[in-house]
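This is the structure, below, for whatever I ask next.
Removed from the display is one protein chain of the complex; every other protein chain stays in position.
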């Protein structure tokens, strides 16, 4: 009798401790201030714990911005495994928030619950890979290929070895959207450059593996590596620092993660789209369907546009001195992309385009 | 034979007493005992008579309330096992305490390994153990892995381990329980040889023949007291048994005569693969069991007995052959169907197969028939019926220390077997499969089991009795068959065979 009891106690104790820690880790985001009964509410369901250094943290930042700017309240719910997600979405629906923001969840679960609850608004701040959306779902598609093109152009302009690389978390259309835009940008600046990808088996939180992958690229003669691998990207920066080479960051402004080594960051503003979704729902401007957002909306772009001068200030003189002129060129290219005079390969949504064929993507 | 000198006895116990206040049990009551140098003393008694408590006092597991322990005439205080070992006591348990992946030498010298340059010196260890084996006449290869050795040899390793710790008094707890008959004979010879080197031995057992063979003196315990202290040859088996149980025991169960009746269980052409433990499977086994009959299956364990019983009980599929009860085919039936057809099964392994030790007595008592109308209505177990049945079982079968709601794990082997038998016989079975029903039981419990089986036979059951004890087979059976290497030889009528003839068949699979 005593043994089974002890097992239970141990399990319960461990579970409680884990819960305490787990709750606290999201506590700062969910600690809502004023509980105005009429205040607009949101719920953010994330497919993992805060602290991914990527879109989850970014979405949480968006909700925090919405709380302070719009006076809304809400909470963050984690649904770590796909099997939990449907249940978590359902129980969240039962609390009737004004909008449920759901980045990166299993699309089948999300759409199933959305279809059953037509009165509940859902917002997807970045990328849901389905063909059609129900009336109550709005999803952002962020044009990261465009900003990656600009990042690639910077890399192609600054590469001395005429070889640049990219470390990507996994080989899928979502990440290839970054890579082929980047590649096209590199070749636009430097037609005889080579661009080499290195994929990490889906390891998005293993900097040690990112470091080895980047090291392999640097040893192969590449001097700039684009890190599109979540936390594993930190290892790319380390390798660049150790080898005296350079890197390009992704998602958020990572320029100061390795000052003087990270040249620029390709931004994917999930915080912005999260904020936009909550704002639209609050103001009754919610529109269903896909919303394509990119350079023109400030949802994608380069960290330089947000005023980052870390590399210009701390990078080696030979390269840093080129930054101001390069920034002017990049601004010009950005305008051409917005105009439509430059078509950038979109490996996610339009892989069979001419632009993609030109950079070697087999649609 | 033995060297009984005039020096102080190797071990002397003076007025040892141990009382367990919580249960109010006086486990050891004023026991005085001497073991001389080079003497073999057999300590016999039923289970629960204080033999083990006495040994636990010697090994510091318990501490005596009163009395003295003297070793070589010197009073000693034994706080724990290490004290006991330091005082020259050595114990060989029924369950060996060996490290399976270590060699003989590594086991024997565990805790006192020789070293060379800081590392374990295996060569030296093997030399030392070989020397010790030679000195004591316990032949063994020190470099063999213990896991690869037969049980009898493993026991030898245990003995050597005690001797390597300089044990001058060796206690062997039920040493032959795990041995084959020939290994048991070897053990007796070894013990005599050790005694000849001046070491003393206490031999705990309840098998009377081997006790008579090995001991210089036989000490009988009952209810915490020494009730007999006899020199070898001064008492017959029957007298010893009487001392142990305090009443007359039927060493030979009464076989109430009466012709066997109609055929009940028929097995034909049964073929089965061996058990995982390395049995020999079944090869074309066939026989008929009749009512009012005990059919004894003799044979050395592992010759297909378990496979046969399990195949009939529905626990093991047959590759070929038929099983039927009163003409109704049961081949490949589930255990539940076999039971409801009227076949009761007293499993060899009462600890794991026969009972659930973590469940209460009433749950165990009803476990094979909880769906019958005896215990349930409309599919719901009726606890009242079950409780009354359990209470009756406790009373009828004299299950000591039991209550319906307590878990049965705390009961002794004999009482556990009473529960199994009470349960199995209560459903008025037609056939009883009894696999090793008395293994590990004390004399009183054995007598009880024998009476229960005889009663079942008198009531018209057919009893299929598998036993490794030839005497038990001979005492109870109307007909006797022998299993050898998966084949059934016989059956013979009880009066056609005797011990010697059966022994030959068991050993060779045929007669000379």
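Every chain is named by a letter (A and B) in the order it is written, and numbering of its residues begins at 1.
Basically, a residue touches a chain if its C-beta (ideal position, glycine included) is under 8 Å from a C-beta of that chain, and two chains touch if they have at least 3 such contacts.
Here is the rule we go by: contacts and distances are computed from a predicted model.
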I notice the complex is incomplete. Of the names "ABC transporter permease", "NADH-quinone oxidoreductase subunit M", "Putative membrane protein" or "Xanthine dehydrogenase", which is the UniProt protein name for the chain that's not shown? "ABC transporter permease"
Omitted chain - touching chains that are shown: A, B
Missing-chain contact, candidates B:68, B:174, B:229 or B:326, resolves to B:174
Of the residues B:411, B:431 or B:502, I need the one that contacts the missing chain. B:411
Residue list for subunit A contacting the dropped chain reads 1-3, 6-7, 9-11, 13-15, 17-18, 21-22, 24-25, 28, 49-54, 57, 170-171, 196-203, 205-209, 211-213, 215-217, 219-220, 230-231, 234-235, 238, 242, 257
Residues belonging to subunit B that touch the chain removed from view: 20-25, 27, 46-53, 55-56, 61-62, 80-82, 85, 93-102, 106-107, 110-111, 113, 115, 118-120, 161, 173-174, 223-224, 357, 400-401, 409-415
